[in-house]
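Notes follow once the structure below has been shown.
Take a look at chain A:
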Amino acid sequence: MSRPSGADGRSVALRRKRGTPRGDMVMAERRTAACSLRAGGSVSDGWPLAPQLDAGHLTSSNSGWRTRWPEITVACTRCGLCFLYCPDGAIAKEGDGTPRVAPDWCKGCGVCAVECPKGAIEMRDERKGRIER
Partner candidate 1 sequence: MPTTMHETVWLGRGGQGAFTAARLLGLAAVRFAGKQALAFPSFGPERRGAPVFAYTRIADRPIRDRSAVRRADVAVVMDESLLDQVSTDFLVAESLVIIDAEAGPTDAGSGERFFRVPARKIARDILGSDHTNTVLLGVFIGLTGLLPIDAVTAGIVAEFGQGAKGGKNVAAFRCGWEVGRASSETGDAARRYGHG
Partner candidate 2 sequence: MSELHFLSGNEAVAQGVRLSRPRVIAAYPITPQTIVVERLSEMVESRELAAEFVHVESEHSALALVMGSAAMGVRTFTATSSQGLMYMAECLHYTSGGRFPLVMMNANRSLALPWNIYGDQSDSLALLSSGWIQVYAETAQESLDMIIQAYAVAEDVRVRTPVLVNLDGFVLTHTYEPVIVPDQDTVDAFLPPPDFPPGYPGTFDLLRPQSLAVSAGPGDYAGFKYRQHRDMVAAAEPIRDVGGRFAEIFGRGSADLIEPYRCGDAELVMITLGSIAGTVRDVIDDLRADGLRVGLLRIRYLRPFPSEDLRRLLFGPLRRAAVAAIGILEKDISFGHQGGVALEVKAALYDQAEASAPAGLPPVRNFIAGLGGQDISRGQIIAMFDDLARAAGRDGDEPARSVRFVGLEASR
């Protein structure tokens, strides 16, 4: 695991079951991975040899911040503006340009919906229950 790269390689957090709390095991694993590349010291105490970690080392998702979820409708023309404007980098373009929202990183700010020139993104209230995706 190193830095994130697009929608697919986006950290263990994406691969974890949604709703699983950030576990100690995951943190310990991450720490060990980060330590192992630094030469010449013990990592048995769990802290790296300096206050540092691999870039893009992600352990917790931001999904809990969200009360709204951007639903991309059939009106989408794949213009890519939502990908551009997302402050969280949570919208990826698939091969054909279709935008896909990463549930772990979307905070539900709504910028994409406001900026979509076709009005093709609808912000759905998530508070009454998670929308299955």
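In picking the candidates, the idea was that all candidates are chains of the complex that A comes from, given by their letters.
Here is the rule we go by: contacts are C-beta pairs under 8 Å (C-beta built on N, C-alpha and C of every residue); 3 or more make two chains touch, one makes a residue touch a chain; residues count from 1.
Owing to the predicted nature of the structure, the values given are computational and were not obtained by experimental measurement.
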{"item": "Complex member in contact with chain A (any copy), out of 1 or 2", "value": "2"}
{"item": "Chain A residues within the candidate 2 interface of the complex", "value": "2-3, 37-41, 45-57"}
